[in-house]
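Some chains omitted; the rest stay in position.
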Amino acid sequence: MKTSYENGRDLLERLHGGHLGERMVNELNDVCPDFVDMTLEWALDGIMNRPGMDLKTRELLLIASCVTLGGTAAPQLHAHIDAALTMGAGKEEIVETILQMLFYAGGVNVSNAFRVAKEVFKQRNI
Amino acid sequence: MKTSYENGRDLLERLHGGHLGERMVNELNDVCPDFVDMTLEWALDGIMNRPGMDLKTRELLLIASCVTLGGTAAPQLHAHIDAALTMGAGKEEIVETILQMLFYAGGVNVSNAFRVAKEVFKQRNI
Amino acid sequence: MKTSYENGRDLLERLHGGHLGERMVNELNDVCPDFVDMTLEWALDGIMNRPGMDLKTRELLLIASCVTLGGTAAPQLHAHIDAALTMGAGKEEIVETILQMLFYAGGVNVSNAFRVAKEVFKQRNI
């Protein structure tokens, strides 16, 4: 049976591709290796991997949260738009998710989020 | 054909029940009646009523945003948990939506959001 | 010549009435009397009392900031709507200031701010 760490790594790879997984582990491993473990075991295996809701919907919810957090979450917004598309979301669903935030996160954050989405769409040629 | 205002009123009633619709119109009508119109025409008919995403998912996204906004959006969180249930979401989906915010909105906001969810579940006897 | 503390007290009284000034000094004086001094000398005499902009406009700017901060600033929003009216702002200017925040502070904060404005208008019978 796999450990929680291994389940987290598998899910990270499934959502973001092996490349991002490697980069993430390498990037913060020398500053705080325990934080890398927590991200894999708690955020990925502990929360994201739970039953009761599919991964595409979970990614759309994270997009909603990142748009609401605003500029501080721009790198995470990029990663979750990409992961939502990988999990089967269409371009229209991404656009509707961001637009739905207009009267909650405000127009500034929605406008900035569309710029991030535009980048991801361009990178994936969609 | 219905006006945008009427479509907004219809959707408000469908999501929140006629009682809340009446209260909302009456409550701010003497302070800023134009804001009531904007809410119905822009937020409800203009955004929420769009094709491309079902109302249940839209309500879950608004819950995600309200949890991320924190205490300032507590009344709106209450209303959208209620509306998500009306649109067919199960109790488990509400719980997973809130829990999914843990590493984004933070534990303080998630903990407070569960207290709001508990109230709504109690009011609906679920 | 008056001290900075005295100028701050005078301005506090002019904006909020003597009653609020007394309450404010008494309320936090036993927890952190230096913070009361800082508020009077820095925020009131040091910033608010500066030339280059009239007090009514300064109060409208503080209302804009309080609406943007959201629920955490609800007591301050109440005080500054009241002070803006005292400084000669009309009800319409208060309403336009709050509404102007819609695509910046978001609909949640604007909606909650109108509820606060409604209270102040009621207390002043306007």
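Order of writing sets the labels: A, B and C. Residues in every chain begin at 1.
Just so it is clear, a residue touches a chain if its C-beta (ideal position, glycine included) is under 8 Å from a C-beta of that chain, and two chains touch if they have at least 3 such contacts.
Because the structure is a prediction, the values reported are computed rather than measured.
Shown chains number 3; the total number of identical copies in the complete complex of this file is 6.
As a working rule, only the chains that are shown with their structure count from here on.
Averaged Cα coordinates give subunit A a centre that lies 24 Å from the centre of subunit B.
A straight line joining the Cα centres of subunit B and subunit C is 30 Å long.
Spacing of subunit A relative to subunit C, judged by their CA centroids, is 40 angstrom. Residue positions of subunit C touching 2 or more other chains, listed in rising order: 102, 106-108. Subunit A contributes residues 102-108 to its touches with subunit C in the complex. Within the complex formed with subunit A, the residues of subunit B that make contact are 39, 42-43, 47-48, 50, 52-53, 57-58, 60-62, 64-69, 73, 76, 92-93, 95-97, 99-105. Every residue of subunit B that touches subunit C in the complex is listed here, in rising order: 27-28, 30-32, 34-35, 38-39, 43, 66, 69-76.
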